[in-house]
Every structure is written in structure tokens, then in C-alpha cells.
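Below: one structure in C-alpha cells.
What you see is the complex with one protein chain gone and the rest in place.
Entry: chain A
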């Protein structure tokens, strides 16, 4: 039998293949690693995998939340274990192959240098990856699995257990009347909000950049400094300031501006329609400077020859703008425009800080200006509808990922992946 096959077969017990290949140190390390893995994780794997399947059988001994968490940890640990195991098999195979081809084996010193050179990227990115696994990936997996349980106020540990229910929660979102209408209302407002608010802020930003960039305009520096102020002041502060400005009892918009113009007070915070109008206006105010700055950068990089050539060809100012300026702007900043749309889709802060997603609406489980994110937030925080919130999170993530993938397929960085 060839060395490579023998080595792989022996490596079914980790390290044995390496010993067979006379790589003593590596073999011993792998054996120790395998034993340590079994020793340390035996309990976690045992309880975790059992808990993952059953989510607990007895109260008060079992706690579904902990069992689910341990189960997911166990799965992560198993995945890491499979990775190392695969490395062990592959390494035995490769070394066996070198022996079959009668090539000299790497010496210990060479192995050491190989390890340092190849291990360097793992070494420097390892801590970040671990942090990512435990602070982002693990919680996301946990949240997503809750969508397939019946975890809510009535099935809450430690007094009760919850259990797997498959796709029931998703089915409920679309079949139970109040959930379906609320979901459709919230989703359609989320989409309107994203489209209108983002388009507004992007067009203001581009328009003002073009206006300020006129050659014969003076005080450019001062004007630009003032125009980026909404971006410079922390966003949460300005949103809260606007909550005061629009307030119906003491806000300056009703009391000073509108009354000076002879317009009656508008119920900014108690009528869903007017709250929506206010939110879109505020987002226009908050969001345009970023687009403004980036567009200004693009405008300054357009070479003058282009315009001069156009003037020689007899182009009017409008033609120059339409055929040179606008296309160049859109080509360079379209990725930024798309990120603005995805940002507003999940713009929790403005919705929640301005009016808490309210005002409340009769016959609906969400506030009149709740977008999906803020609805999920209140389902979790105030009504303990964990499973429902998790299911909505999944739907929302699918939506965002689809759009974002479509966007990233067209940008360079994705090509850089391949």
C-alpha cells in the first residue's frame, strides 16, 4: 500500500499518520490536542447537543435559553474540531505523498519556518476572528434559532420551557390577521421611508455641491464649513433637538415659525402622517452633508478640459451639466448612494429617538412610524415576543442581504475576493 493511503487511514486517530511519517513532534502535538479537545469539551458537547435537540425536558432542572446557547457553542466547537481534523488528514496525506515520490521530508527546522511564515496571517487576524465569533456570529445564530421556537412571555425560562416549532412563527406572520396587516403596514412604510428620505438627502447633497462649486461663487470655505455642521454634530443630539423643536406644547416650529406665517399648529407628534413628514424632513437635514462632501470631491476632480472642449462644441450650460457633470457624479458615488439607502432602511435612531416609533395607531401592534427595526426592538423590549421578533429579523436580513449582494457584485472589492 502507498504511504499516503496508509498515513491517511492511520490519521483517523489524529496524530498517528504523522507518527507513521516519522514527524514525531507534530504527531505528538496532534494527539495531545485531540485528547485535550475530548477532555475539555466532552461535557459541553454532550449537554449542548442534547439540549439543542430537546431544549430541555424538566422544569426547574433545565433552562431552554442556556441549553440553546450551549447547543450553539457546541456546534461552533464541533465545526472548529472538524477543521483541525481535516488539517490532520490532509497533512498526513501530503507528507505520505512526498514519501511516495521519494522527495526528502521537511526537517523540523523547515517545518518551524513554514509554520511561522504560513501561520503569520492566522496569528495576526486570529484575535479579531475570535472576537467576531463570540460577539457577532454566536449572538446572530442564537437570535436566528429563536425564530424556530415558541419563546414568548408565556414560555419564558426559568419557570417554563420553550420548544422547537419549526416555521410556525413565520406562518403566523402571514396568516394571523393582526400580524399580517401590521407587518404589511410596517414594511410598506419602511420602504416608502427608505426611498423618499434617502432620495431627498441625496438630491439635496448633490444639488448643493453643484451650487457651491460654481467658479465665481465666493466664501466657498465658510459655506462648506456651515453646510457640514449637521454631520459634525452627533446625530442622536440633533434628533433629540428636533424632537423638542417639533414638540406641540413648547416646540418653536409650531409656536414661532408657523404662527409667524399665520399657519395653524400642526400635530407633529400625534398624527402619524405629520410625524412621517417631520421624520423625512429631519433625515434630509441630517443626511445631506455626507453626500455633499463626497460629491464636492468628485466635482473638484473633473478636469477643466472636458468643459472647455464642450464649450468649443457649442454646448450650453445645461447641456454641460446634463452630459458631463451628472453622469460623472453618478458613476463615482453610486456605491455611496446605495449604502445610504441600506443605512436608512435600518435607521433605528431617528425613528426611535424622535417619537419612539409612535404615535400609537388603533388596530395595529406597531406605532405609526415604526420601521421594521424599531418594531423588532419594541417587540423584544416591551412585549417579550422573542420568537416573533427573531422571525422578523430573519425576514429583514434576507431582504437586506439580497439588495446588498446585488450591489456588491458590481463593485471592485467583491472582485478582489475572487
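Note that a residue touches a chain if its C-beta (ideal position, glycine included) is under 8 Å from a C-beta of that chain, and two chains touch if they have at least 3 such contacts; residues count from 1.
To be clear about the criterion, contacts and distances are computed from a predicted model.
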item	value
UniProt protein name of the chain not shown, from "CO or xanthine dehydrogenase, Mo-binding subunit", "RNA polymerase sigma factor", "Quinol:cytochrome C oxidoreductase" or "Maltodextrin transport system permease protein MalD"	"Maltodextrin transport system permease protein MalD"
Absent-chain contact - pick from A:59, A:84, A:132 or A:192	A:132
Hidden partner chain, touching residue among A:78, A:212 or A:315	A:212
Residue among A:166, A:244 or A:327 that touches the chain left out of view	A:244
Listed residues A:223, A:315 or A:361, member touching the removed chain	A:223
Chain A, residues in touch with the chain not shown (by the definition above)	63, 65-66, 69, 118, 120-122, 124-125, 127-129, 131-132, 134-140, 142-144, 146, 157, 208, 211-212, 214, 216-217, 223, 225-238, 240-245, 247, 249-252, 285, 293-294, 297-298, 332-333, 335-336, 342, 346, 348-349, 352-353, 373, 376-377, 380-381, 386, 389-390, 393, 396-397, 400-401, 404-405, 408, 411-414, 416-418
